[in-house]
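Structure first, commentary second.
A single protein chain has been omitted from the complex, and every remaining protein chain is retained in its original position.
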Amino acid sequence: MFDMIGSIFKNLGSKPATRMYPFEKREPFKNIRGQISGIDINQCIFCGICSRKCPSDALAVNKAEKSWEIDQYKCIICGLCIEACPKKCIIMDDQYKTAAYEKEKSKFIQQSAPQAEKPKQE
Amino acid sequence: MIENAFDISKELLQIEAQDSKIKGYRFVTATCVDLGNGTFDVLYHFDKNLELKNYRVNVKKEEELTSISNIYFSAILVENEMKELFGLNITNIAIDYGGHMLLSDDDLNSPMAKQQIVIEERKGDK
Partner (left out) sequence: MGKTVIPFGPQHPVLPEPVHLKLVMEDEVIVEAIPAIGYVHRGLEKLTETKEFTQNVYIVERICGICSVMHAQAYCQGIENLMNIQVPDRARYLRVIWAELHRIHSHLLWLGLLADAFGFESLFMQIWRNREKVMDIMEETAGGRVIISVNTVGGTRRDMTPEALRKVIAVSEEIKEDMMKLEKVFMADYTVKHRLVGVGVLDKNTAYEFGAVGPMARGSGISQDFRTTGYAAYGELDFEPVIEKDGDCYARTLVRLREIYQSVDLINQAIGKIPEGEISVPVKGFPNGEVISRVEQPRGEVLYYLKGNGTKNLDRLRVRTPTFANIPTLLKMLPGSQLADVPVLILTIDPCISCTER
């Protein structure tokens, strides 16, 4: 019956094990899989390997339109697309995706002029 | 490819199951494979000292297959599952859910079987 007492007194004197989460965030670990936040669209060659490898069909690559689209709510963040990408231009973010009111897709379109990426909501 | 796999007829299944039980085998599970030509392969896996022994029974779609749950009670769940998901006609299961263990009333019958999917697509075209 008194086996727990030691732990209880130790806890009374020590700092809390939890964090005040939204105000105090832990430094994310290196190389963790947070979310696929986007693509460096100017490097993309629209080969479509990533969309064929994707287990959850979250990616859509259109060569004619020069667009790359991700449905982050379908994405299971396995990281296969990043491994498969010949140009290594897909970006893995170390922050988790937060909850949202609506599901949306992010679409990136390559245009002739560089630096023209435009997230579009659907 | 599977080691220790024996093809047996469905009449022999009961006898072999009884025999396995006497010899001290543990019932692991059963696997149903739709061969796509109207027949199913049902594999019964037994285990003794971590060595598997498999019996392969080939049944036609309409044929009855007698349950082994009176010999191995632990076969109830898997036999009910095969009955529901593949439409196998397994009779005499110790606890028979009558097709409602996993599926509800308005679900498609035997969703894992190969033919059913085609029929569902035709329904969609109408």
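Labels for the chains are A and B, by order of writing; each one numbers its residues from 1.
By our rule, a residue touches a chain if its C-beta (ideal position, glycine included) is under 8 Å from a C-beta of that chain, and two chains touch if they have at least 3 such contacts.
Note that the structure is a prediction, hence the values are computed from the model and not measured.
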Which displayed chains does the hidden chain touch? A, B
So that we can see where the missing chain sits, which residues of chain B does it touch? 1-2, 26-29, 31-34, 43, 45, 50, 52, 54, 72-74, 76-78, 95, 97, 100-104, 111-112
If the missing chain were put back, which residues of chain A would it touch? 1, 3-4, 6-8, 17, 29-33, 53-56, 76-80, 83
